[in-house]
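The complex appears here without one of its protein chains, the remainder shown in place.
Residue numbering begins at 1 within each chain, and the chains themselves are lettered A and B in the order written.
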Amino acid sequence: MTSGNRIQVRKTYKLYVGGAFPRSESGRSYVVEDAAGSFLANATHASRKDARDAVLAARKAFAGWSTRTPYNRGQVLYRVAEVLEGRRAQLVEEVGRSEGLDSASAAEAVDLSVDRLVWYAGWADKVAQVVGGTNPVAAPYVNFSLPEPTGVVAVLAPSRSSLLGLVSVLAPVVVTGCTVVVAASPARPVPAVTLAEVLATSDVPGGVVNLLTGPVADTAPTLASHLDVNALDLTGAAGDQALATELEQAAAGSLKRVLRPPATEQDWSDDPGLDRITAFLETKTVWHPVGL
Amino acid sequence: MTSTPPPRQGFDYAPAPESRSVVDIRSSYGLFVDGELVDPVGGRSFKTISPATEEVLAEVSEGSAEDVDLAVQAARRAFETVWSPMPGRERAKYLFRIARILQERSRELAVLETLDNGKPIKESRDVDVPLAAQWFFYYAGWADKLEHAGLGPAPRPLGVAGQVIPWNFPLLMLAWKVAPALACGNTVVLKPAETTPLTALLFAEICQQADLPPGVVNIVTGAGETGRALVSHPGIDKVAFTGSTEVGRSIARAVAGTTKKVTLELGGKAANIVFDDAPLDEAVEGIVHGIFFNQGHVCCAGSRLLVQESVAEEVLERLKRRMTTLRVGDPLDKNTDVGAINSAEQLARIRELSDVGEQEGAGRWSAPCELPAHGFWFPPTIFTGVSQAHRIAREEIFGPVLSVLTFRTPAEAVEKANNTPFGLSAGVWSDKGSRTLWAASRLRAGVVWANTFNKFDPASPFGGYKESGYGREGGRHGLEAYLR
Partner (left out) sequence: MSAGAVVSTASGLLPDLPGSDATLRRFLHGLPGVDQVGAEARAADLATRSIKTTAKAFAIDLAIRMVDLTTLEGADTPGKVRALSAKAMRPDPTDPTCPAAAAVCVYPDMVGIAKDALGGSGVHVASVATAFPSGRAALGVKLADTRDAVAAGADEIDMVIDRGAFLSGRYLQVFEEIVAVGEACRRADGSSAHLKVIFETGELQTYDNVRRVSWLAMLAGADFIKTSTGKVQPAATLPVTLVMLEAVRDYRAATGVTVGVKPAGGIRASKDALRYLVMVNEVAGPDWLDPDRFRFGASSLLNDLLMQRARLTSGRYSGPDYVTVD
């Protein structure tokens, strides 16, 4: 059936907002090159309004996602890992071209991404037991503290690690019930769009993860200053102290929780620990009297 | 001219003033830097007064940027040479010592707090001071157990903490800040509020009594400028602030781009939700305690009463009757329930917002009470017929003023309760456990009090969602703010 003469059907790389794949309302796109400098794709250049739409979608999805049972969220994340595994070959190629890795290294990055999702999926119904608990107060009350998702989180995805880095910042946020607007690596958005397609076919409700592509200069300040965004993960601003400072200052307007970037992008194969989960949790403490 | 008081009719409680003689207030105070009370570099000072009488209590030093710098240097030296190298079990013993001295000198601290702050002696005596001692006792016990706190196998202190505290619970907020910081091995530079510096200065003396190594605790008094100099000082590793959301925002902006760790405990506009199946008498107590405790100068005060329409009338009737028994007046009188507003400035703000409430058409009712002629006073007041659109339902008044709103269904109650940029606390009153838990799980607030209000304990994490700030104080969670 196939032959060397067949004209390939190329993909349009679009945004992922509210469970759909819209183009930018601005109609703009930009050229994405692979690590060798060859044309890879035209990706969507998200605008401020796209960022706003993405926040709306994330807020709308928050009530439903945050009140799912943790078991269910864990299963959904595990499902993402399953579907991601099915796209392994495609992603190995995309990660390889985007990051300039040989196929063994690209495969390792993809495999680690799948494994990371599985690791985080398991935290869904355990983290409350690790970071919450009962508090022995000196009065006749039962008192307990539970973690709750902080709400809508805006994430600047790592610029270097296009898939493993992205999965490593997304999974810890959504696993607890937060919803996300993520700005993908501007230079390496192709694996991110593929991940969005994976999410769209993995029982992740629309709006839980919203993905913007394009230069962050347009979207990040909007997200950082948006009053209905509860937290900001600046991981993707690693190495750009001026941008990180500007965005943290903008986030101060509504007292967002801010996860500051490291000086340089980290090695994502390291053990992630709990910090990325707890950075976007609130602790709620409930008192109730004990009596007849 | 004096006249003979009329003979007592009925059971009219005679004055029962606590004696001031237990307190020895100096005429002037220096800054507590490196273990000594020293004169400020700039030589500037300000007066602290009793808000109940406007009497000047003492002259207090105004710390300049240079004073802050000296204090930070002292804290850094103490951190590097003494405090962080010290084994946790030894640090613990200093904190236990401080806890004991707070208990031993509790009466003195209570009277001083009441004089400087205006809060009733029964609250400083029964709440502020015992809780402050309990806080030190609690965190003392953590000092040698940090590796078991679930915050990593080898947690380390951050370094020097810059701490800025408010005037509503001066000694207690000091304890909330200083105890966990020291337990974790940090040293501190603390700035008390300008209207209530005296218990912090007495605490400096307690640090000396405890033989705490010099520089571990430094106290720099002053106003906003002093606080700004402290939080923006490049030599501190941590900022801990309790106060207004406005100042919290400016601190968050100021530390942007630095490596300073920050915790902010800011304002609130808490909903206190009364369902129709609530234990009504206790609910009324909870409403009263929620908004009139400490003159309503409480960030987590239950300033919005949300009462189910089917019992609204009955609850209001009971509430008003209860409010008529509140005793407003001399804070040193042991029978006083509501004391003085902390400052002229705060009184002006309460008056302004109350006037706005009236202009917006809400029904204003104050408990009948005779207010003293001198000092800063505001009667316990409620506004009825308030809607979410009113400013008095949205803005923090930070005074003894309650806005009363109604709701028809549990879903409406929760929706209204969450309809605010704040998220510090909330109250739920119901005798139905499942409904209480349902509401508690949906309220976007850091503390939910069910069938109680304004309860605090060092083992219980406290802190806000949204614009009420971030980070938790109290409990194991409170250690996280002072460790890396």
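Note that in this section a contact is a pair of C-beta atoms (placed from the backbone, for glycine too) under 8 Å apart; a residue touches a chain by one contact, two chains touch by 3 or more.
In this text the structure is predicted, and so the values were computed from the model without any measurement.
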- Note on the structure: The one residue from B:Ser27, B:Thr325 or B:Ser434 touching the chain left out of view is B:Thr325
- Query: Which listed residue (A:Tyr13, A:Phe62 or A:Tyr141) would be found touching the missing chain in the intact complex?
  - Reply: A:Tyr141
- Give the residue, chosen from B:Ala175, B:Val188, B:Ala278 or B:Val386, that touches the chain omitted from the document. B:Ala278
- Query: Which of these touches the unseen chain: B:Ser61, B:Asn168, B:Asn451 or B:Ser468?
  - Reply: B:Asn451
- Query: What is the set of subunit A residues that contact the non-displayed chain in the whole complex?
  - Reply: 139-141, 289-292
- In the full complex, subunit B touches the hidden chain through residues 8, 10-16, 122, 126, 277-282, 285-286, 325, 334-335, 431, 451-452
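FYI, only the chains that are shown with their structure count from here on.
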- Message: From the mean C-alpha coordinate of subunit A to that of subunit B, what's the distance rounded to whole Å?
- Response: 38
- Item | Footprint of subunit A on subunit B - complex, ascending | 134, 150, 245, 248-250, 252-253, 256-257, 259, 264, 266, 421, 436, 440, 445-452, 455, 457, 459-463, 465-467, 469-470, 472, 475-477
- Query: What part of subunit A is in contact with subunit B in the complex they form?
  - Reply: 130-131, 133, 135-139, 141, 143, 145, 150-151, 227, 230, 241, 244-245, 248-249, 251-255, 257-258, 260, 282-289
